[in-house]
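Here the complex is missing one protein chain, while the rest keep their positions.
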Amino acid sequence: MSKSTFTRRGVLKSGAVAGAGLALPTIFTASSVAAYTNAPSGSSVTLGFNVPQTGPYADEGADELRAYELAVEHLNGGGDGGMMNTFSSKALQGNGILGRKVDFVTGDTQTKSDAARASAKSMIEKDGAVMITGGSSSGVAIAVQGLCQEAGVIFMAGLTHSNDTTGKDKKANGFRHFFNGYMSGAALAPVLEKMYGNDRTAYHLTADYTWGWTQEESIAASTEALGWNTVNKVRTPLAATDFSSYIAPVLNSGADVLVLNHYGGNMVNSLTNAVQFGLRDKQVNGKNFEIVVPLYSRLMARGAGENVKGIFGSTNWHWSLTDEGSKAFVKSFGTKYGFPPSQAAHTVYCQTLLYADACERAGSHDPCAVAEALEGFEFDGLGNGKTLYRAEDHQCFKDVLVVKGKENPTSEFDLLEIVEVTPASQVTYAPDHPMFAGGALGTCNSGA
Amino acid sequence: MDAIILQILNGLDKGSAYALIALGLTLIFGTLGVVNFAHGALFMIGAFCAVTLSKILNISFETIDETQVDFLGNPLKVKTPYVEAWFGPETGAALIDWSVPLAIFFSIPIMIAVGFIMERGLIKHFYKRAHADQILVTFGLAIVLQEVVKYFYGANPIPTGAPDVFKGSFDFGVLFGFDPNAIIYPYWRLVYFGFSTLIIGSVFAFLQFTTFGMVVRAGMADRETVGLLGINIDKRFTIMFGIAAAVAGLAGVMYAPINSPNYHMGMDFLVLSFVVVVVGGMGSLPGAVLAGFLLGVLESFASMNEIKSLIPGIDQIIIYLVAIIILLTRPRGLMGRKGVMEE
Partner (left out) sequence: MLGLNKHDRTLLIIVAILTMCAPFILNPFPTDSGMAQFNAGYPDLMQRFVIFGIFAIGFNILFGLTGYLSFGHAAFLGVGSYSAVWMFKLLSMNVIPAILLAMIISGLFAVLIGYVSLRRSGIYFSILTLAFAQMSFNLAYSVLTPITNGETGLQLTLDDPRILGVSATADGGIPVTSLFGLEMRSTYEMAVGPWAFQFNAGYYLCALIMLASFYLSIRIFRSPFGMMLRAVKSNQTRLNYTGLNPRPYTLAAFVISGMYAGLAGGLMASMDPLAGAERMQWTASGEVVLMSILGGAGTLIGPVLGAGFIKYFENIFSKINDTVLHNWFAFLPDGLEDAVVFIIHPFIGKGWHLTLGILFMLVVIFLPGGLVEGGQRIRRLFSKKPADDGKPAATKPAE
């Protein structure tokens, strides 16, 4: 017994001596001398790309990673420069960020808040990442945003559509380029009115979790403002795969529009089931029965096959846009990978560029300086027209696309057609709008 | 009333999927005594047999159409499937259209082969091992199988449509004197229900009325004695494993048009099918089928608005709640035998 204790003490002792002799200790605590978390010291700077690589959103994650790699290539001066050439801010020179070569680490969020946080933490603690970005669901985005706030790094959200990300769960260190549920509603409503009139009865099927609820609230509010009735709002379990028992009651509910507040696998299945039940061939109240999918994703729409034809929804960006920025992005992405980028790829590419540009303009990687440079920043040339990063809630305000499932697609990528580009002014809301109230940005944390 | 009839139809439809998977699981468990966590993966492989066949039929050659451009502004490559070129556009298109029913024939040999390989290559070595080891190794296998599928097909669902004839719905209401359009039900789901009852019926008939089935049943009841009688029961059990795999596979093939297949659909069904098997009673084939339909119907009723407004969230937990109630009132599930998997 005593022998073992002696050994252990011996080990500790020699360890301590070695430490005292060779160490250059630095302490990263609240009272530390370091300027900010993971301040880059060498010739490179590390960004953390935290995307779903396993689980149902793995394909979107893979597309995000492609866009990140493309962005890093462009930042380091490789490739054709992509949207760096069309970006209104000219601070980026193709020599990395602030002269430091951009390195990156990747991780798997598994679309679980726990795993996403573990992955982000390892990027911050082990790899010294100075910015975390990515994600393909709002739960994960909000969880990682909270972590980054605590750790004192910048979080550039990926695909997250819930009002809460920049509403009640907003954080000073978190920024979102993607649009949100409110904007979907505001953009869709006028188009729906034009197409379907203002005497309609809507039936909502909603994924039973936070994102679904905020979207349902947004869409119901904006359609009711048109004069539509909402006959029922039914919550469906996240784990549901067969929606037949939720679709069947719609038949005789008196509704003539079905709104599917679903995303991902839920959306594919509920839409497929709704079409199977012949809802689209029905006549109710003397009008054609219609289905609306407020948040479209081209990757997911592919899973629903022919069922998406003619169905309206909104999207953040689509590769068929013809402005200079979009064209440049589609060209460099398409040349490198052989197919057009998704909206997820677009938003994360923009986020990476926006971060790098803010660093250049702030002259530092310090999260607080970067946040200040991003707040109230107005830019153009990134595919969505004139865009404002609003200081009050760190949400981007830009044009929103209303799209429709294409009737005669020419290729497997050509699934959606743009019906209308809703101008930013129409989707802008006050920072204290009731749907976004209840949270506070707090103060920026640089980890110092 | 019409709402209730619709939900019964939905329940029977869902139930037939549960029953088919649970039936295969119970066949394997009852004959080989192995808890097969890879059974959901077999279901998934079945669905991907349908996907694969439709991909094979869609293998195309490209011709360049100068009048149209692709997303990069290059001339568009128009794809024409070889089958359309070989058999003429109409027969070719019909073949592609009917890919799911054709996949039934395509999948049976594949699934039986997969079943044999699994049993001979892996499961055989686990008969004498603890159930926990069987669970772990088959779970590992399930992960491997689904990751392999994901590697080749990606994570997103792949649409696999039913033949055009089966699109649209059948108006039930008119038959029973309701208003037109009050009770309509998609054709393909009716086909699925009919197909499952057919398969379930044939499995039972096979076990009940053939000598082979009789020996297998005897082996399920008392393996050692049957062995002592000089019958090579292991060989027959291997064949049963192949049949169970084929049943799961067929369930998957026919399910492909109902919901677009994705690589984790097996895992989604796995837990549920275990609940079904256990509620039915370990080792009981009629129990598995009965429990499958029962849980399917109850799940459908629980998702009705009227019931949801009484008990919020009931549709989230109904399956588990029913399982708990049944297991507490009937110790071995609906039709379980004493002493099976109780230690």
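The first chain written gets the first letter, and so on, giving A and B; residue counts start at 1 in each chain.
Throughout what follows, contacts are C-beta pairs under 8 Å (C-beta built on N, C-alpha and C of every residue); 3 or more make two chains touch, one makes a residue touch a chain.
The model shown is predicted, which means the values in this text are computed figures rather than measured ones.
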Handout entry: Touch criterion as defined above, residue of A:Thr54, A:Asn232 or A:Thr410 at the omitted chain
Key = A:Thr54
Handout entry: Per the touch definition above, residue among A:Val45, A:Ala115 or A:Ile291 touching the missing chain
Key = A:Ala115
Practice task
Tell me where the left-out chain touches chain B, residue by residue.
Solution key: 35, 122, 125, 129, 131-133, 135-137, 139-144, 147-148, 151, 271, 274-275, 278-279, 282, 312-313, 316-317, 319-321, 323-324, 327-328, 331-333, 341-343
Handout entry: Positions on chain A contacted by the hidden chain, ascending
Key = 1, 4-5, 7-8, 11-12, 15, 18-19, 22-30, 53-54, 58, 61-62, 65, 69, 104-108, 112-115, 117-119, 121-122, 125-126, 137-139, 142-143, 146-147, 149-150, 164, 169, 208-211, 235, 237-239, 439-440, 442-443, 445
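Definition applied: only the chains that are shown with their structure count from here on.
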Exercise for the section: Using the touch definition up top, name the residues of chain A that touch chain B in the complex. Expected result: 55-59, 62, 208, 232, 234-237, 239, 241-242, 244-246, 248-249, 251-252, 265, 268-269, 272-273, 276-278, 281-282, 299-300, 302-307, 319-320, 330-331, 334-335, 340, 410-411, 413-414
Handout entry: chain B residues within the chain A interface of the complex
Key = 2-3, 6-7, 9-11, 13-14, 17, 68, 70-72, 76, 150, 154-161, 167-169, 181-182, 184-186, 188-189, 258-260, 262, 264-265, 268-269, 299-300, 303-305, 308, 313, 315-316
